[in-house]
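Structure first, commentary second.
One protein chain is absent from this view; the other protein chains keep their places.
This part shows chain A:
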């Protein structure tokens, strides 16, 4: 069954027709021509399709497009609306990628991590669950970024890249 919807992606509104089975990821890639969200598994297992949905990170392959109608969708490209985001620069500077395919998802995921830390959200490795502010230690970054697989295995470069931006944003000493 087809349905007319409107999606707001990286600040631009688009009207489109989707199959009600269409995932947000496929709507972006096959209907809107967006290349920033990547498909690596289509099952929420790799994180390559990570986008921010109203500021929170989600696997866009697990979101039906018709449910995203009133949301603001942000891809890695959308983070660069006012010029390269600090995460973009840090990833390039730390060579936090090789093939680059998982990278936009790593970056949107990292943007989500920074926001979660600023709001004091704990993770599985947080020792003080009641703390008002979360310190993004290396262990915290490793844990929180583990939903984004990188087969080139740039993990040991991704951690310092995220750490650098975390320090600049005051969520890391």
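Basically, a residue touches a chain if its C-beta (ideal position, glycine included) is under 8 Å from a C-beta of that chain, and two chains touch if they have at least 3 such contacts; residues count from 1.
Just so we're on the same page, contacts and distances are computed from a predicted model.
*Asks:* Have a look at "Branched-chain amino acid ABC transporter ATPase", "Nitrile hydratase subunit beta", "Xanthine dehydrogenase YagR molybdenum-binding subunit" or "Cytochrome c peroxidase" and point out the UniProt protein name belonging to the hidden chain.
*Replies:* UniProt lists the chain that is not shown as "Xanthine dehydrogenase YagR molybdenum-binding subunit".
*Asks:* Please pick, from A:48, A:66 or A:136, the residue that touches the omitted chain in the full complex.
*Replies:* Within the whole complex, the residue contacting the unshown chain is A:48.
*Asks:* Of A:131, A:153 or A:167, which sits in contact with the chain we cannot see?
*Replies:* Considering all chains, including the one not shown, the answer is A:153.
*Asks:* Using the document's definition of touch, tell me which of A:12, A:99 or A:168 contacts the absent chain.
*Replies:* Among A:12, A:99 or A:168, only A:99 touches the chain that is not shown.
*Asks:* State which residues belonging to chain A touch the missing partner chain.
*Replies:* Looking at chain A, the ones touching the missing chain are residues 19, 21-22, 26, 29-30, 33, 35-43, 45-46, 48, 75-77, 79-80, 84, 87-88, 91-93, 95, 97-104, 107, 141-143, 145-159.
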